[in-house]
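Here's a structure for you.
As you look at this complex, bear in mind that one protein chain is not there, while each of the others sits in place.
So, subunit A:
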Amino acid sequence: MTEPMVRAEQVHKRFGRLAVLKGVSLTVMPGEVTCVIGPSGSGKSTFLRCVNHLEKIDAGRLSVDGQLVGYRQEGDKLYELREREVARNRAEIGMVFQHFNLFGHMTALQNVCAAPVQVLGIARQEAREHGIELLRRVGLEDKRDAYPSQLSGGQQQRVAIARALAMRPKLMLFDEPTSALDPELVGDVLAVMRGLAESGMTMIVVTHEMGFAREVADTVVFMDGGVIVEAGTPSELLANPREARTRDFLGKVL
């Protein structure tokens, strides 16, 4: 039996008095695409951010590729990892943000090459060649010397995907990657993500794109109120939801 890529068990997270995650359990196998849907404020983005330790979890266990996220276990005690170790683990997980977050002072190619050179210590020339190849893969080879402010939202998001891929991650997290885009630009970004899924990348995608979830996802997860209400294959969950809350939500967005 293969080890799951992501295993979350009863993950809790609170911001002050507000409990955002109230026991989320989820397993993602290697090569699987999991789409997380749900109303805003349901905790789906927070959960995603917990997976690469951008947020600390308060209770439960979360592991990626068999390794605990942000902690080290000795006996039955958990020790918090030092910053450098957290960073090393994050380097293996790619993340794509709703608002792209490209580095504004760097060109598209510099954005893609920065982390491989600085974090992985890859030679500049090699990183550059790999970066150009990745930009070609997302269809933006000709934009490599453009600054983010000179690119459309869709182009920026595709550069952001290339930037994450440059670290050769074993897992990709997408946090509402198309929510900030004009409708006509969404297609290009989804096409890149679809290609990535077909190449066998393990992906967790928080999205409102039901069409994408239906066609690409292996598993669709519906979250509401900080818990997973229902999970299943796209055909089960999107066509025949068991829970009333899921039906209610799908009725509003479809």
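In the analysis below, a residue touches a chain if its C-beta (ideal position, glycine included) is under 8 Å from a C-beta of that chain, and two chains touch if they have at least 3 such contacts; residues count from 1.
Definition applied: contacts and distances are computed from a predicted model.
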Given "Polar amino acid transport system permease protein", "Fe-S cluster assembly ATPase SufC", "Oxidoreductase" or "Capsular polysaccharide biosynthesis protein YwqC", the protein name in the UniProt record of the chain not shown would be "Polar amino acid transport system permease protein"
Full-complex touch with the removed chain, picking from A:L54, A:I132 or A:A191, is A:L54
By the document's definition of touch, the residue of A:K13, A:R90, A:R128 or A:R144 touching the omitted chain is A:R90
Only one of A:G43, A:G70 or A:P148 touches the unshown chain, namely A:P148
The missing chain sits against subunit A at residues 52, 54, 83-84, 87-88, 90-95, 97, 99, 101-107, 114-115, 118-120, 147-150, 160, 163-164, 167
